[in-house]
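Apart from one protein chain that is not included, each protein chain of the complex appears where it belongs.
First chain written, first letter: the chains are A and B, and each begins at residue 1.
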Amino acid sequence: MARKLPEVDVVLVGFGWTASIIAQELTEAGANVLALERGEWRDTVPDFSVTHIQDELRYAVRKEIFEQTRRETMTFRNKSDQLALPMRELGSFLPASGVGGAGVHWNGQNWRFLPTDFMLRSHNEQHYGKKAIPDDMTIQDWGVTYEQLEPYYDKFEYLCGISGKAGNLGGKIQAGGNPFEGPRRREYPLPPLKRCAATVLFDKAAREVGFHPFPAPAANTSKPYRNTLGVQMGQCTYCGYCEWFGCANYSKASPQTTILPVLLKKDNFSFRTHSSVIRILTDSDGKRATGVVYVDQNDREYIQPAQMVVLCAFAHHNVHLLLVSKIGVPYDPQAGTGVVGRNYAYQVSSSVNVTCKERLNPFMGAGALGQVVDDFNGDNFDHTGKGFLGGGYIALWNTGGRPILQEYLPKGTPKWGAGWKKALHEDYLYSTHMQCHGGVMSYRDNYLDLDPTYKDNYGNPLLRLTFDFHGNEKAMSKFLTDRATEIANAIPNRGINAKPREGDYSIVPYQTTHNTGGAAMGTDPRTSFVNPYLQSWDVPNLWVMGSTVFPQNAGYNPTGTVGALAFWAADAMKRYIRNPQPLVQT
Amino acid sequence: MNARLLIAGVLALASAGAAVAAVQVYAPARSRQLWGTVQQGKYLARAGDCKACHTAEGGKPYAGGRPVPTPFGIVYSGNITPDPDTGIGAWSEEDFYRAMHDGIDRQGKRLYPAFPYPWYTHMTRGDVDAVMAYLDTVKPVRQVDRQPKLGWPFSMRSMLAVWDKLYLDAKQFQPDPKQSAEWNRGEYLVDSLGHCGACHTSKNMLGGPTGGKMQGGMAEHVFAPNLGAGERDGLGGWTKQDIVEYLATGSNRYATAAGPMAEVVQASTQYLKQRDLEAMATYLKSLEGPKPETPNTPDNDTMHAGVALYVDDCAGCHMDKGTGLPNVFPPLRASSAVQAAKPDLLIAVILQGARSPATSAKPSGITMPAFNAKLDDAEVAALTTYIRNAWGNRGGGVSKGDVAKLRSTLASAPR
Partner (left out) sequence: MEQRENIGLDRSCATERCDSPSRRTFLLGSAIFISSSLLLGGCGGGNSTREPVALRFLESDERNFIRAAIDRLIPKDGLGPGAVDAGVDVFIDSQLAGPFGQAAGIYMSGPFRLGAKEQGYQLPFTPAQVYRLGIRRVDEHCRKTLGNVFAQLKPDQQDSILHELEDGKIDLGEIPSPNFFNLLLQNTKEGFLADPIYGGNREFAGWKLIGYPGPRYNYTDHIEQYGKPYDAPFVSLGGEQPVTCRLSDSPTGRFRGPGCEYAQMPAKVHYDALTTTTGKVWPAGNL
């Protein structure tokens, strides 16, 4: 028999980036907030301490810090006519668990989407004509504009201490920054990170072939930084253990290093770990959320009543919760009806390895230490006659040179034996790679629903992912890879190895942890689950955070936009708390 | 004692006739219930850091039971909540003043100077009364005091009469007319409520103060550095503002509070008024330092080992050349804490780690991990020797034996 607990004003499912932001904002407004985290408590000391964190086998190969598939996974198939099978081993993406969520182990690559990204359908229709968008490409406008989000992007960037150089200040293009970015009100809080040998080479080569490289915006602090909450961060020391690791010296922005020291002292905030939310409860009409059900580590069930429920779990987990709780209309790909599970997207990535003539010392790196070419992202270039829409960036990321997994060897390197050994010996210190990081559109046949066969530990059906790259993504990815190859050829090298994205989407090799969609935001309840304020159309006291609400995915890492949307939604929630009702009338 | 008890007592007297009232009746000072007095008492209790010692880890506030390690054994703090049976609820103002001024409790029992009455003795009567007024408002907790674990002859409280005779200078504070009002206020705060000398003055075998005032002493297994003048290991290089910032926020450009001092900042000094902190700084800056010693020169082999260990283990935060990041990771170069006469604090911080205080001005609580599992005694010895003697530091060497001894002491310290 589930035990019923005292009601709180706001219950948050998960305790990562979005939960920390919402909690901080709403507790400031006086609300009594509770966060329920299925994983464990984590903090810089002792969990990411410098005594042990630089352990590639433990964290990058055995993936200790992520959610283990035994506890939570999904099934996967490329197409609807296939049988979906469980993702038994982690591969393509690495969902988080534990306090801080993916904010602990991300690289810190922090972007704003382009102004056109938020108006994707209307912009492309205007520019290229309605026929340019295939019938089964279900892209849509977000319902919020870049201009509306700009102050919130700024808020997130100053919370995190992003290191970068502005490219567009109030409409004026600035030298040294991204000339394609949307206008920003002010500079980044910190100057860019130092450059390593590889990014210097890339910068020179990219300019030679006519592109416009700039230092990537980084949530790795280039200097000690005291953030907007008075929390103190350190300074990145280029240790090369960023992605998939926690930071040992307080120089990567995460909930722990930016928000929790202030949040956890508040009397009106509390959190519970090892508390897996398995269902959202609604009243008999289904129009009001009354709380959540969660299970602790001893398999005891609890009912946690709340006035507001905010889904802050990782991306697709929010969708899973909605589906098993029977909230909203599940998406039916055949009929094209329903919104929950609709418009799942991802990232289409490819790479080009370069073995340079110059020694690179790749092991000196940082998660967002990179030089980027944004000339081919979004609609930054003319797509006429190209045969695809959208784009992505090309970056030389030098996140580290970890011996087991980060070897970027030339074409034709034997996979084992004396030849492999020789290549490693000669090339490890000289090799690097470029990443082409492309957006993915939404399609009718890419979606999330519940699996009919496989179950999780709580008896719920697993989430089922049906997803593949379409011709648009493959063509766009090839285009990016070719541009990257041009840059690579302009770097003095001993060999390059272009690795385009070929074939169907595979869940096996790691690509990115940028899963998006399934509960899209928008202005039309027929094609979105939440309104432009991330408030559910059907259940006004239920809100959804994270990349779950992206109607399609752009060519940038999502966290900056996730953070901005959380601050944006928090402002709307404060209005809601004063006057509980749907914020957008239908 | 509150009004209810008083009335009950009077009624009992009235009804019982000649029967002696169970409750001691006296007229409470009219000022004690004034909100202003209570607030003043709360402030002074913070300045005196009463709560820290009188609250056990995970225990109820002011209910006592925290083990206070002394060289003679363990003394447990008492219950100073207003519980009438197990706390000080039945105490009068006179009782409380006698405890604070003479170190004698209501039953006439002498208190161990682990309770720093030799410093509180200098408090004015009014201040002591105010503290008691505040303690009256704390939630009463029923918790019997734990008996101290002291070996003979220290277990004999009668010995304390001798000790008090030798070392207790039971005088209320008298301002020095030759000094400014600010200096006098600073001396008052440091020497009475702050009881800084309880840690920062060295003690002889009997636990009485010896040597120069606040020129360094032991504090719960680690060394509390010299607070007097001294460029290398004192506050000579600190400005008044540095001292104020350290006490108010937990760190300044030179140092971050660690170990027992982190607790002092977090529980006590971060709440003091700016002008009180400035007064304390004025006073501290007037103190003499010890005669500068010439520490021994460490050998090359040890320094070689130390520099390598430093690069491998410490440079990630404290940076190359020991510069640290001021207010994030304290500099080790030109650090008075690092070059203190005794290396215990440095060794303890390396072995156990350190959590910087989370104050309202600096809430981050940046933490250093423990290296006790990663480095053995020889390595810690080489590393600390290096840190104490690199980049212009001069602090003398550290032996493997020093490390082993402290490691074992810390491991067996009561929690």
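Of note:
The criterion applied here is as follows: a contact is a pair of C-beta atoms (placed from the backbone, for glycine too) under 8 Å apart; a residue touches a chain by one contact, two chains touch by 3 or more.
Model, not experiment: these values are computed from the prediction.
Considering the full assembly, B:307 is the residue among B:307, B:334 or B:410 that touches the omitted chain.
Residue in contact with the omitted chain (choice from A:408, A:505, A:550 or A:568): A:505.
Touching the missing chain, out of A:249, A:349 or A:531, is residue A:249. The chain omitted from view is touched by exactly one of A:41, A:420 or A:458, namely A:420. For the chain missing from the display, the contacting residue among A:76, A:271, A:346 or A:537 is A:76, taking the whole complex into account.
Within the entire complex, the positions of chain B that touch the omitted partner chain are 300-309, 311-312, 315-317, 319-320, 373-379, 381-383, 386, 390.
For chain A, the list of residues touching the undisplayed chain reads 50-52, 54-57, 61-63, 68-71, 73, 76-78, 82-89, 91, 194-197, 200, 235, 237-241, 248-249, 358-359, 361, 363-364, 401, 403-404, 415-418, 420-422, 424-425, 428-429, 453-455, 503-508.
Note that in this section only the chains that are shown with their structure count from here on.
In this assembly, the C-alpha centroid of chain A lies 48 Å from the C-alpha centroid of chain B. Here chain B touches chain A in the complex through residues 313, 315-317, 319, 325-329, 353, 355, 358, 361-371, 373-374, going by the rule given at the top.
Note for the complex: chain A touches chain B at residues 43-46, 49-52, 224, 229-235, 237, 239, 248-250, 261-262, 265.
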